[in-house]
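The other protein chains are all here in position, but one chain of the complex has been omitted.
The letters A and B name the chains in turn, as written, and every chain counts its residues from 1.
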Amino acid sequence: MDAALKRRLEARFGDRLTAPVYQRHDETEIRIGPGDVPDVCRTLHDDADFRFILLADVAGVDTGEVMQVVYHLWSDTSPDWLRVVADGLSRDDPRVPSITFLWQGAEWMEREAYDMFGITFEGNRDLRRIYMPPDYQSFPLRKDFFLPDDAARSPGAGVRHMEQSHTPRNARPGETMRKVRA
Amino acid sequence: MTAVARSWSRLTLAGKILFTVVPILLVLTAGLLLVIVVAGKPIVDFLAANMWLVRFVIAATAVLLMSVPSAFLIIYMEMKVIALMNLRIGPDRVGPFGSLLSVVHGLKVLMKEDFSPTGADRLVFTLAPVVVYMSAVMSLLVLPFAPRIFGADFNIGLLYLFGIGGLTVVGLLMGGWSSFNKYSLLGGLRSAAQVISYEIPLTLSVVGLLILAGTMSLNQLSINQSGWFTNWYVFQQPLGALIFFIAATAEANRTPFDLTEADSEIVAGFATEYSGMRFGFFFFAEYVNVFVVSGLIVTLFFGGWNAPFAWPEAWAIHLNLDLGSLGMGLLFGLLLVPPILILALAAPFYVGRSSLPWWQALIIGFVLFNLLVIVLIGGWAFISLDWVAGLLWFLLKSYIFVFIFVWMRGTLPRVRIDQLMGFAWKWLLPASLLNLFVTALAVIVISPR
Partner (left out) sequence: MTAAPPRGHLHQEPPSDDPRVQLDEAAGVFEPVPPYPPRTEREAEFYTLGDGEMFINMGPQHPSTHGVLRIVLKLDGENVVDLDPVLGYLHRGVEKLCENADYHHSIAYLDPLEYIASLFCEWPGVLAFEKLLDVQVPRRAEYIRVLCTELNRILSHSMFIGWMALDLGGLTPILYGLIERDEIAEMLAALTGQRLLYNYLRIGGVNGDINHEFMSRLGDWMSRATTQIEANTTLLNENEIFVRRMRGLGKMDKETAFRMAMTGPNLRASGVPLDFRRAHPYSVFPELEFDIPTREEGDCLARYLVRIDEIKQSLRIIDQCIHNMPDGPVTAKLPRLLRPRPGRAYAAVEGPRGQYAAYVISDGTDQPFRMRIHDPSFVHLQAVGVLMPGHLIADAMAVMASLDPIMGGVDK
């Protein structure tokens, strides 16, 4: 709960934040639009009173309504973790500029987000699947991922499945999808 | 099912063995007798006229037969010694203390499927292990095991050895290239570079020794080192001995220079695509090489077959037995003495332990009898016959060096290829040249001719 950090963030990025700065326990969260990601991250990285030089995590999130990309940063100027949520990516064609120009180590984390959600990181020089085979059709961690459907379209089609997915066989993906306001 | 098949399937296992082996033996015996009767004399005459052929065949057979058991022993030793250094147990199931493991490995290797990978050059692929193994075995020809026990005494024996050692490179390259596999290629090239680089310090480090000894014959070198151990050439050429030891480790592809088979980098190097008896040949060749290299170090620098002290002639027990004078007594002696001794040795066990069945006591007696005979005759031979003593001293010293090689394998990590080459060319080569110059200078100064 770093109030000073909240003030600095609001002062610096006030106009770009799409939601109030949210703090709980030892985390501070800001939400920005996807287009603001390079500028905000560069400011957080370079600026003397932020100095968030350690990238802790890059995660993709599918809330059921929109997609998000969540960055976690750490700095020695603040006792809090900073969470930057790039909110409001559409579920049909999620696109976010890549931050590999700042942290090359984000390359694989962005690849994983692409592999699992289909989020395209513009500027990542190597955006291909990292876990799933290269000819895999779906994006597994999406909320509308429907395993038998995917298996029917993949090269192993026609194999009888022993497991039942939680979604009933004849359900249309949109109806039983989990949603959250997060 | 035919009558033959039915009868065959009714036989027990012992019956089957009997019915297969006995006819074959009969046929072979009959054939041999026939050959002897018909063409015996011409064959014997031919051989008598060409004794060199007989000697060669006997020497080659002996050398081939000798290499396999020594490889077995060194393989077992390596596994057991490295295991004990790693604080584990190693082989201990097959045979007492796992000593039959090598035999089992040999059998297993014989029973594997014989294939060559797609795209491999069949002929070269098959010949590569042969070349490597043969070069290792041919080196055994000139090693002097004892005063009159050696394959051939060339007066350029050392040069012959270095030449044959170079043949190993050809074999490794053949194996690496013909496997159609990039790992093998890398391994083969690494090994070629390594062996070629280390041949120069190897040869140069011995030249100082040659200047001192004046001969390249290994037999003569061993004779020169007779007497007290201060005669050994290691005290006259310490730097040469050290360089030779290091270069020989590299020649034999042993740790820390075992990049050719570095299994944490390039799986198995040149031998990646080999399995079965072909791999067995590579495997055996490596260990025969270890023995050859140890034998060479011992011969050149550590006295060969000589004991560390001067073997006094007075110790020899000359048994002037005239066995012919015993006549029939000899036959009676041979027939009666062993059983009496066996019974005499078994009796204390049978009497002392009431739970021991009589046949177990007899077996113990038999074993003890054998041990007694070996100790008596062996001890007499060791003391009196110079060739037995020489053989045993040579083997003891060689196996001490084999143990040192195995010790290094268990302890040291391996060097990198560029560090290896740098070491050979930048350190060992100048050091061996220095050794050579200092020796030559010393010879000129001390005893000018």
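Here is the rule we use: contacts are C-beta pairs under 8 Å (C-beta built on N, C-alpha and C of every residue); 3 or more make two chains touch, one makes a residue touch a chain.
Not measured: the values here are computed from a predicted model.
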Omitted-chain contact residue, chosen from B:138, B:186 or B:298: B:186
Candidate in contact with the missing chain, chosen from A:1, A:19 or A:56: A:56
Touch with the omitted chain, as defined above, among A:21, A:44, A:70 or A:119: A:70
Identified contact with the non-displayed chain, of B:118, B:325 or B:354: B:118
Missing-chain contacts mapped onto chain A: 24-27, 29, 53-57, 59, 61-63, 70, 72, 74, 76, 79, 81, 83, 102-109, 112, 116, 125-135, 140-141, 145, 155, 166, 178-182
Missing-partner contacts on chain B, residue numbers: 82, 85-88, 118-119, 180, 182-183, 186, 190, 255-256, 258-259, 262-267, 409-419
